[in-house]
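Here the complex is missing one protein chain, while the rest keep their positions.
The letters A and B name the chains in turn, as written, and every chain counts its residues from 1.
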Amino acid sequence: MFNKRKKSEKRLSEPVTQKDNTTQVPQGINKKLSENIFVLQQKFGKSFDLIIKETQVNGVNIAFVALDGMYNGLHASQSVVEPILNLHYPCGDPKELYEHICRSRASECDSKEAITIDNAIEFILSGFVVLFVDEVTVCRAYSVQGYVKRSVEPPESESQENGSREGFVDMYKDNVTLVRRRLKSPYIRFETLSVGKTSNTQVCICYHAERADPVIVNNVTDRLKNADFDIVPGAGALRPFLEEKRLSFFTTVGTTERPDVFAAKLSEGRVGIIVDGTPYALIVPHLFIENFHSLDDYLNRPYYAAVTRFLKLICFFLAVFLPGTYVAVGTFHQEIFPSEIIADIVSSLQNTPFPLIIESAIIHFIYEIVREAGLRMPKPVGHTVSIVGALVIGDAAVSAGLISAPMLIIVAITAICSAVLPPLHEPSAVLRFIFIVLGGTMGLYGIMLGFTIIAADLCSMNSFGVPFTSPFSPLDGYALRDSFIFAGWKKVGKRFIQIQKLRGTHTDGTE
Amino acid sequence: MELNKKITPFQFFTLLFLSRVFAMVTYIAGINKELSTTDEVIASAFTGLFLFLSAVPVVLFLKRDNESGIIKRASCLSESFSKIICVFYLIEALYFGTITAVRFGIFTGSVMFPDTNMGFFIFIMLAASSYIALKGIESAGRSSVIILIPVLFALIFVFTTQSDDFDLLNFTHPFTDKLTDIISSGFYSASRTGELAFIILLTPYVKKLKGRHIYLWISAVTILILITEIVLAGVLGRFGGTQLFSMYSLSVLAEAGFIERLDAIITCIWLLCAALKIAVIIFVSEMLFSSLFGKQKRLLFTAISCAVIFFGSIPLINNISGFISLIRSPVHPILFITGVCVIPSVTMLYERIKRRKKE
Partner (left out) sequence: MKKVILAVILTSLIFLTSCIPQNTEIRYRLVIEGIGIDYDTENDLYELTVQVLETGNSDPEQGKSSSPVTNYTVKGKTIAEAISSLCENTGKYPLYSQNRMIILGSTVTGERMIKALNFFVREYTSRPDVFIAAAEGKASDILTTEVGSEVPAKLIESEIELCHDNSLSVNTELYNTVNLTLESTSCFTLPLLEITEDRIPDGKTIKITGTRACSKRTDPLNLSAEETQAYLFIMNEVKTGSLSTDINSTTVGFDIIESKTKTTLSIENETPFFLIEVNCKVDVIEFGADSFDSFSQNDLKQTETAAAEQIAKRMAGVLDRVLKKEKCDIFRFRTRIAQKYPEFNDKINSDDLLSSIDYKVRVTVDAGRIGQMTMR
């Protein structure tokens, strides 16, 4: 059975190998322009968008190569093509002409030199206009990108009351600018590398050179470099390569859509990863407590931050444990029900056909379906889904006696609570079902046992050597000032925290 | 287990404290000789005294070297001596593990889920504890700090909400019972603190372990036992003696305003300690198996430890009187004294003799 699976795997897929420059000799740029053009045409095949413009300048054959739609036509024509075509340099030597072009007005536009064909292709694919000169073994790539892109918009999933209205966009360079604007320090480093054999996605590793632990930075870089990838559909795809190699419900890689939050994290010595084409960034090391933090906590009064963080903690516990606890109490520990409502609960349950555990599992399953449908459907249809969901779950199911009214209240509370903490939605949705089963089979004892396992699991996790449950366990007194409470900027702002200095951290590469 | 991942003394002793809390909350009335209420409190004070005295060899042992544990130090002296010690501590750990599992089984099967197969709960608990043990001592140590909060909260809630029901008339005249009975009760209670032996076994996993840490832990344990006994005597009086688990009865009475009937939640929180206690025992057993066979087969050794505890506890859970006679038998104190006093003292003596020979 297992062999069959392997065979099928072999038939369907091929191993993705990274480009290995040491074994494969790069193809240099040919002296003959026509040869180069031929190679490019072969590489791109019949792609309609490859534009090759051949012409002569002072008697020397040159060619501009670009991809249609990837560059700004006006910019290219004004800054690159026209100045080069109008150039008067009666020398006749192509090499001198090329060097003159590089020095002349045309070079005012940001340009880079490519020495191999692959290099040149990389630039072309990135929206550069590449200039090939006959008899010259290098080419010049002009940065005149001008593809369609989204402008900076307010972050959708991390909207804040008092924070900036700027969110990350898809273009990684724009994102870098957004971060640079917030951290005007030369120590902020942005290093790029290309990940994905086919997609060649630009991944930018950002860190504060003075505060980030070099071991962590190198570790991140190595892991991303060694990531076997064909395409990178989004930043989330890189997450498994940055996490520990283990099964867990919780992730040790943080995400943010906000440049201000990203900048703040960098200033604490964390490493950020911006991926081209993804409007959110990854941050490591990431602590469990950070799931309960939001920018507004730092902008409001400290006491209110403590209240909201406490509220979020309660919501997380309710979202995970409430349905399971209700099932456990209804099945095994009825004494917990207040005497005043027990009659109503019993009479409500009397008419439903399923045991509490099944009833709870079904209703939460339906809720997840409705939620998923609402999320994926186009917005106008999404409303219909909510109406149908509300009618089916809310009214019809209760009237038909399929589910009890108290269970409906439980689902409603759970749904609202899980919406309070979007970063923890995934684990809470799955854990909820597990705790329903535990509560229904082993009562509160099962719930507590599950809690112990989850706690042990959380406590065993490290994010690049930093304990995931820090600063609580191991306890770090100073860092507690910004944990479930926020001590206020007067106390916290005086000194900066370096994440790698939290107690219990061992950034020696062991996880 | 990478030894660069050491836990702090606070985490370590929190782990041991919670482990002792479990023994306290599942204290079965009738295990010791029945004493009058005030004498029970006095016996608890004796428990503390015995713990302080029996910790002396452990403290002296650590004073010399607080980096390597007893197994490593013994193996430096003689390989066969180390093997003997390993076997003894393995038996002790598995015995304490079995006793803990039985206590847990009886508690869940009689108080929380009457008419339920206790073996099922023991099986589940062992599975959970093995998971924690496999995650390593670092995970257990860190979790213990988190679990300490609800456990302490539950204890404080139970103790503080009983002030209205506290009646001084429930206390008897001191020394109504024979002094020997009181002392032996205190000693038996102290011998239930098998965690003391684990200290010298787990030394390599703890950073800068010192004698004062041990004494602080013993003080905390003694204070907790004393408070518990005082509240039990003052609130329940003689009624406590009629109940199998008097701490459970106390938790049933705990209520504050509209917060009432929370005994199920409180006892479940206490049961968190059981998971940690068994996890530590399994971890110690697995470590001893590894030292004994010189192989790092964690999964296999953990499974063996679990199987021994499980099959050891099954005959006892259905025979409470047999279990009580086992607890009352001298097995418990002998294992305790040997593990805590005799073996460390002999090892230290052996070290001294060997050193002198060298000199």
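Assume contacts are C-beta pairs under 8 Å (C-beta built on N, C-alpha and C of every residue); 3 or more make two chains touch, one makes a residue touch a chain.
Predicted, not measured: the structure shown is a model, and the values here were computed from it.
Annotation: of B:Phe88, B:Phe123, B:Tyr215 or B:Tyr350, B:Phe123 touches the absent chain (contact as defined above). Checked against the hidden chain, the listed residues A:Val144, A:Val203 or A:Met442 yield one contact partner: A:Met442.
Of the options B:Lys5, B:Lys210 or B:Arg261, the residue whose C-beta touches the omitted chain is B:Arg261.
Contact residues of subunit B toward the unshown chain are 110-111, 113-117, 119-120, 123-124, 127, 169-173, 176, 236-239, 241-243, 249, 252-253, 255, 261. Although one chain is not displayed, its contacts with subunit A can still be listed: residues 330-332, 334-335, 337, 339, 342-351, 355-356, 441-442.
Everything that follows uses one rule, which is that only the chains that are shown with their structure count from here on.
For the pair subunit A and subunit B, the distance between C-alpha centroids works out to 46 Å. Against subunit A, in their complex, subunit B makes its touches with residues 2, 4-5, 8, 10-11, 108, 112-113, 121, 124-125, 128, 131-132, 135-136, 138-143, 145-147, 258, 261-265, 268-269, 271-272, 275-276, 279.
Touching subunit B in their complex are the following residues of subunit A: 329, 332-333, 335-336, 338, 442-449, 451-453, 455-460, 467, 469, 472-475, 503-504, 506, 508, 510.
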